[in-house]
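What follows is a structure written as structure tokens; I'll ask about it next.
The other protein chains are all here in position, but one chain of the complex has been omitted.
Then we have subunit A:
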Amino acid sequence: MKLKRTSLVGLAAVLSIGLAACGPGASSASQQKTGPVSTSVGSKKITLTVWDQNTDQGIDQAQQQLNSAFEKKYPNVTIKRVSRSFADLKTTLKLALSGDNPPDVVQANQGYPDMGAFVKAGFLRSMNDYAKLYDWTSYYPQSLLKLNSFSSDGKTWQGDDLYGVSQTGELVGLYYNKSLLAKAGISQPPSTLDELDADLAKVKAAGTLPIAYGDLEKSPGIHLYGFVLSALAGSQSVQDLVSSTSGSWTGDQEVQAAQTLSDWASKGYLTQGANGVSRDAAIETFGKGGAAFTITGTWQEAALEASPQAKQIGFTALTPSGSSTPVTMGGEGLAWAITSKTKHANAAAAYIDFITDEQASQTLVKLGNLPTVVPADDKPATGTLAADITTAYGTISQANGVTPYLDYATPTFYDTLTAAAQDLVAGKKTAKQFTQTLQDDYAEFDKSR
């Protein structure tokens, strides 16, 4: 008995020591001091540690080529590349950055959950000085730079400080199958949401599945709702909504977009039981000619070009009323950022510029990727899927018609939105309840800021 009591006392002592120490986490982000910047990387032998998520085949090859070209140009710099898939990077990067010896260059996801949290904790270096030095301000469209910007306290997204630039561009759009549309008596792909609605009905009447949709992994729900919302509300109001500038998730267009999805599901326009169908299975169905449309990102280009129906597949986006160009959700690949603890900021900036500039973009295109800024001389043969995507991306990004991914809105929005989207499509939530769920999360976050 005596023994037990002493061990209990010991446990209590250990506990109280643990609790008496101050809470976990850095005390607060201290004001960063940055020295003068230069394009010179010096001549000292240095090693740059770079964490990227370029694991897919095309982009991985491009990255390898760009890294060795950089090492050739600056023989004193060695690149130590650590490459992880998106999900792995998302979970390990936080730990790596909070250590004493973080990487020099990292790819950070945009929005509050990742980049915002890193900036708030003082882990990333503001890159405004390098943006001037390397003229990124005129090279990139303003809307894309904004996505990679935060206020210096990390509390306001799209603030004044640039924390990274992106290497690749992305769009969520409407892939369509030309021969299946022709079979349903449709000669032109739709250009507005109303036209799409009418086409869906025709395709359904012709006995074809209108939209291949698989949401087992939960993230495609963001793409589907974001695509419809952008086509309804237009670029400015979605921008304002996601960046907490103005608007509400329970607004008319937000509810209407939700209602559209709810209707599509109840009319059988979406794959039956979509919540249990994997994204890859849906893409495969569409690629085999099993559905007339699918709504997903340009990152599926390579997969669809290799599909049996590749020659029949086109890509487009919808134009909201009051806009002259299409508007859709998308943006750019993860931002390449410099950590605040790096000792080689100049070399890091030179590296980031090197892998994103016009010459790098040509390497990217050659290996089947969509660079953030498409080189002027990149003209794929018309009528191909590559041409559709490059043209759509060029037009939409130049017209600032790219709306941000909706899950950037709050740190928990990804979970809230993806679960609610499954509820909506399954008829478990009405359009009003769906938008109210989003608004509740949004209001909660607003209170905490």
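Everything below uses one rule, namely that a contact is a pair of C-beta atoms (placed from the backbone, for glycine too) under 8 Å apart; a residue touches a chain by one contact, two chains touch by 3 or more; residues count from 1.
Assume contacts and distances are computed from a predicted model.
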**Request:** Look at the options "Menaquinol:cytochrome c reductase iron-sulfur subunit", "YeeE/YedE family protein", "Sugar ABC transporter permease" or "NADH-quinone oxidoreductase subunit" and return the one that UniProt uses as the protein name of the missing chain.
**Result:** "Sugar ABC transporter permease"
**Prompt:** Among A:Val50, A:Val77 or A:Leu97, which one is in touch with the chain left out?
**Reply:** A:Leu97
**Selected from A:Phe118, A:Tyr393 or A:Tyr442 as touching the chain missing from the view** = A:Phe118
**Prompt:** Of the residues A:Gly289, A:Gly368 or A:Pro411, which one touches the chain left out of the display?
**Reply:** A:Pro411
**Message:** If the hidden chain were put back, which residues of subunit A would touch it?
**Reply:** 14-15, 18-19, 21, 23-29, 90-91, 94, 97-98, 113, 117-118, 120-123, 154, 215-218, 271-278, 281, 411-412, 414-415, 418-420, 422-423, 426, 428
